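The next block holds one structure in the form of structure tokens; read it before the comments.
Only a single protein chain was left out; the remaining protein chains are all shown in position.
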Amino acid sequence: MNAHPRAVEAAAPILDVRGVSLSFKGVKAISDLSFSVVRGEICALIGPNGAGKSSLLNVLNGVYVPASGEIVFNGEHFRQIEPLAAARRGIARTFQNNALFKKMSVLDNVLTGLARHTRTGFLAQALRLPGARREEAELRERAEAILEFLELQPYRDLTVGNLAYGIQKRVELGRALVSAPTLLLLDEPLAGMNAHEKAEMSEFVFGINRHLGITVVLIEHDVGIVMNLSGHVVVLDYGRKIGDGTPAEVASNADVISAYLGTVH
Amino acid sequence: MNLFLETLIGGLLAGTMYSLVAIGFVLIYKASGVFNFAQGSILLFAALTFVTLLEQGLPFAAALAVTILILILGAILIERTVLRPLANRSPMTLFMATLGLSYVVEGAAQGLMGAQVHALDLGIEDVPIFIGDVLISQFDLVAAATAVALALVLALLFNNTRIGISLRAVADDTRAALSIGINLNRIWQIVWAVAGIVGLVAGMLWGARQGIQFSLSLVVLKALPVLIIGGFTSIGGAIVGGLIVGAAENLAETYVGPYIGGGITPWFPYFLAIAFLYIRPAGLFGERTLERV
Partner (left out) sequence: MTHVSQTLSSSAPLAPLTLPARRPRLALPALLLLAFVAVPLVGNDYWLGAILVPFLILSLAGLGLNLLTGYAGQTSLGSGGFMAVGAFATFGFVVHGGLPLPVAVFLAGLVTAGAGLLFGLPSDRIKGFYLMVSSLAAQFFFEWLFQKFPWFYNYGSSGTIALPRFEIFGLNAGSALGRYYVTLAVVAVLTWIAANLVRSQTGRSFMAIRDMDTAAAVIGIPVYRTKVLAFAVSSFYLGIAGALWAFVYLGSASVQSFGISRSFQVLFIIIIGGMGSISGNFIGAAFISLLPLAIDYTAQYFFAGHVDAGLLQNTQKAIFGVLIIWFLIKEPDGLARLFRNLGERLSNWPLRF
């Protein structure tokens, strides 16, 4: 994992969302949304259910095609981006309801995350040519290191579909992380966890950002954790941005308070 | 021009037979999400049972009644022994189970009733008649009328009976249907029985034309492109798909066939279906489900 020279590019945005709108069958999910993510930060997206947070992540890595607007990632401008192209540029992603390969083992799941780093062709792999063997050994080493880092070693050979939900979330994080992404999108990484698991997972996310220098955009409902973990918070409501700033700024923003408290009818 | 019209009409009429087979498919798919590969074997079984009873000296109506009874019992048996144990399994598993089922039904049908060809006389004369100056098979006309009548009856049943409404509820949202107390197992039994009866009608018509024999079960392979084109979930689609396939394969055989050796009807509908899929990935009338992540 190559750490980024944070000091030099500290204020440079790695991701710039400009006027993005998205609708499903005429219903607007995101309206004219703009915000920036600075390289090396943890940016949290918060907002009530249906605010368009997951949809936004899906736009960022190309699962959904926005109706208008553009995305600037690492200096490249995109009207839309294919999922594969996003992955190859270093955007990795976890899903709200886990999108793991259920019949494969933990180690194999993590290894699939290395697809974009595979150089040898299928023929070399099928014939176990020296190049392919060397590469496979390297890939395994990287995957093992990730398992070690996320404390997943005890589960490495187990089938993912049979594991507890919290462990599955960690495997999915591992699969995203192993590709050495420059931008990591986490969709509710703490959902459905107990307090202990949440604390553990927050530790991992913090470590990934601090020690590996990976920029993180995450969606989370637990405002307490968000305020601790992230340096930048963007608040969405009904597909619009209603707040953007440091946790302290956002917490004192009148619109945000009314959106959160106002949802109680 | 006459040749064209005759080819077209002949194809459309033959297509109604494909529609009949496809309707049985759609019923089952709608109610249980099962892609029933055994529909062809059930058709063979039904027709073979019917003709065997006739040959044993039963009058037409009695043979029909007994066959229907057997089909209903068969549906209950299939639901108990195959569908119920496999509930909640992946659609692919269920499909493969119906492949196995088709072997059981074919083996049983031919093992019990023999593999020879049975002639079936429904009393419809198979003589061509002139309408204007276009030559049309009278038999095809009767068959087409039967197919249309059957589809209308099914549509009426679906829209106006309690069972029909429950069935649509199940097709729409199985979980919600369960929660309001609809007995899913009963629905499956009914649907498989109805699909069997539709198969019986189709089998009688096909059988009267070409004799009742093993090859009848292969019509399932004809119905597949029909379903792809019409969509798996629409009876109207099954009818339109059948007409399209019937007409297109007849036209292709007449106008394109001679240039490439002829006999292209076994594969032509599949290529047609692939072409359709490129234009409408869920068929003409199928509902496109949005993939959500």
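Descriptive notes on the structure:
Letters A and B name the chains as they come in the text, with residue numbers starting at 1 for each one.
Operating definition for what follows: contacts are C-beta pairs under 8 Å (C-beta built on N, C-alpha and C of every residue); 3 or more make two chains touch, one makes a residue touch a chain.
Treat the numbers as computed from the prediction; the structure is a model and nothing was measured.
Residue-wise, the contact with the chain that is not shown comes from B:93, picked out of B:93, B:138, B:161 or B:210. Interface note for the absent chain: among A:33, A:46 or A:111, the touching residue is A:111. Contact with the undisplayed chain is limited, among A:77, A:102 or A:211, to A:102. Mapped onto subunit A, contacts with the missing chain fall at residues 61-63, 82-84, 86-88, 92-93, 95, 99-104, 108, 111-116, 118, 120, 122, 125-128, 132, 135-136, 139, 154-155, 157-158, 175-176, 179.
Residues 35, 81-82, 85-86, 89, 91-93, 95-97, 99-108, 110-111, 114-115, 221, 224-225, 228, 232, 260-264, 266-267, 270-271, 273-274, 277-278, 281, 291, 293 are the ones on subunit B that touch the missing chain.
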